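Complex shown without one protein chain; remaining protein chains in place.
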Amino acid sequence: MFLSDNWYVAALGAELTTKPLSRQILGEHVAIFRNESGRIVALADQCPHRGYPLSLGTVVGDELVCGYHGFTFDCTGTCVAVPGQDRIPSRADVRSYAVVEQGPWVWIWTGRGEAEMSLLPSTPWLVDTENWSSVGGVAKIDAAFDLLVDNLLDLSHETFLHNGSIGTPEVASTPIEVEADEDSRVVRVFRHMNSVDCPLFYSRTTGLEGKVDRWQDIEYSPPGYYLLHSRIAPVGQPPLPDGTDDHAFHMKIFYGLTPSTEDSVYDFWALARDFCINDDEIDRFLEKMQTGVVQEDVDALNILQIRTSRVPEVNEVSIKIDRGGLSARRMLATMSDARGHP
Amino acid sequence: MFLSDNWYVAALGAELTTKPLSRQILGEHVAIFRNESGRIVALADQCPHRGYPLSLGTVVGDELVCGYHGFTFDCTGTCVAVPGQDRIPSRADVRSYAVVEQGPWVWIWTGRGEAEMSLLPSTPWLVDTENWSSVGGVAKIDAAFDLLVDNLLDLSHETFLHNGSIGTPEVASTPIEVEADEDSRVVRVFRHMNSVDCPLFYSRTTGLEGKVDRWQDIEYSPPGYYLLHSRIAPVGQPPLPDGTDDHAFHMKIFYGLTPSTEDSVYDFWALARDFCINDDEIDRFLEKMQTGVVQEDVDALNILQIRTSRVPEVNEVSIKIDRGGLSARRMLATMSDARGHP
Partner (left out) sequence: MFLSDNWYVAALGAELTTKPLSRQILGEHVAIFRNESGRIVALADQCPHRGYPLSLGTVVGDELVCGYHGFTFDCTGTCVAVPGQDRIPSRADVRSYAVVEQGPWVWIWTGRGEAEMSLLPSTPWLVDTENWSSVGGVAKIDAAFDLLVDNLLDLSHETFLHNGSIGTPEVASTPIEVEADEDSRVVRVFRHMNSVDCPLFYSRTTGLEGKVDRWQDIEYSPPGYYLLHSRIAPVGQPPLPDGTDDHAFHMKIFYGLTPSTEDSVYDFWALARDFCINDDEIDRFLEKMQTGVVQEDVDALNILQIRTSRVPEVNEVSIKIDRGGLSARRMLATMSDARGHP
């Protein structure tokens, strides 16, 4: 059911210590931890002996010892010790997952074959801490992955669900442009709002007052990576033809969408900005605001899951604002078909 | 499964404001609210766009605006606005339900066709506030509708489940008379207890001491309306042949039985009395006592649902006290058959 031959965000690096974290990713239980050398290790979270979660075990040096009967695994998942005997059964190894730490996020390759590094999303704005400052977090949503995709691809909901923070009437009323690039596997949604009110989220951080130009350019790379280029600028000062855009404030808004089960999803987020660098007060403001925005989405999707999953054949009435979401659904369906499912 | 061509109590009028109430009635989610003109509106609680509950939306004037993307509906369920475009899709309307406010209760017609006003129960004692004072409330029971019907039709349980408030030994031991009137669709159960102890519920409110005559005359109008005529009088002073009954205290005990899902039911109740009119202290006493009685029923039926639903083929042993409940079951079955179910 899942598009497993892909990279997904598995954890915030800040979550990982020698006390293993148990996370269910694409239906699989994974134990993620740092061993005492600091290396991040992700193993199947089930001991081959009697099925006990390895995440309840103990990291000793570079190895993980099961908390029930002591089966012991190295960072490749190889079983290196069992209790009461020297011979180690050949079937006692567990799966290990390729992981990459990049900025605040730890990515996991969930495919069965070799990890394809070329598919790993690049998030330079989260890594270049000299020119960009960022905050972030993660929420679990008890709703299907698809509902989160719908949510993020149609930002008209900001006007109603997030009014007071990022929503103004113009987000819902401004027409969008949509591009679906099948080859590079990206869906783009452009919403350029010129001479509109600046919502609190940006007025408080940029200091701009009155009307602004506010652009929202989405790049969604299915299945699990979403980037919103947000541009806030004084009215009538577009970027120069060479791309220079000194009058504008830029924010990159990242989402890592990681299916947990068929009906739950992790919602990793990060905000990177090219202004107020290293400003702790702005960090705290943005973290608090965005945590509130994400919680509004969580609450809405949780109830939507309950309501729509029990009435599977909800007849949707789609309109122009839905073209981004519908493009994303088509691309996901194409990727699913391409996997060779019957 | 439900007898939908009927009126059911949907809400207490006191529950309804411009903040919509979400209530599941006969399996259907309904958003009920007063618009800013004060009119009570009941709409299907699911936006046709992406399925979001309309009850989470906002009433603006006489219209309801969906809290997710702003689809807007008037009091007939007609969609009058969508975001980002002027054209409104023809499929964007939602069902509206006929509602009638009558005394403290708001009734809803759940049938697909035109509301049949002739089927709306009449509750004059709840409307004539000059000669009758009333209190009321509502409880949700996690048990099938049938269990509540059984409970209310066999009052012998008062002796055991409600002892200390309304139960005395005579309720269980006094033989009953039962009449089932198929034409007018009423089941009647008569229990006339003469020269018996007066339970606290009535001794405290009527001031009668020692023995009393206590009559309980049930009129159940399946599926959703139940009325208990309760008569408390000094011993040996029956009503006169012309119906005059000046020596007696009368209480009308109403239940609105509204299936929520297959295994849950709303239990609306109201008590009207022709004595101690406008006596706030008696109001508070009766409200507190009856809330306690209803909670005893809720607790009993909740556990009964858990126990009996897992053992579907419980072999019931029925006795004489069950004749009222068995009559009610037969009438409900007849009504169900008459609906043309295969």
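Chains: A and B, in written order; residue numbering restarts at 1 for each.
Note that in this section a contact is a pair of C-beta atoms (placed from the backbone, for glycine too) under 8 Å apart; a residue touches a chain by one contact, two chains touch by 3 or more.
What you are looking at is a predicted structure, and each value in this text was computed from that prediction instead of being measured.
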In the whole complex, not just what's shown, which of B:46, B:159 or B:327 touches the removed chain?
B:159
Sole touch to the unshown chain from A:12, A:26, A:64 or A:82: residue A:82
From the list B:17, B:85, B:173 or B:295, which touches the chain that is not on show?
B:173
Interface residues of chain A (partner: the chain not displayed):
29, 46, 48-53, 56, 65-70, 82-85, 89, 91-92
Footprint of the hidden chain on chain B, which residues?
150, 154, 156-157, 159-161, 172-176, 300, 303-304, 307-308, 311, 314-321
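Note that in this section only the chains that are shown with their structure count from here on.
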Between the Cα centroids of chain A and chain B the separation in whole angstrom comes to 48
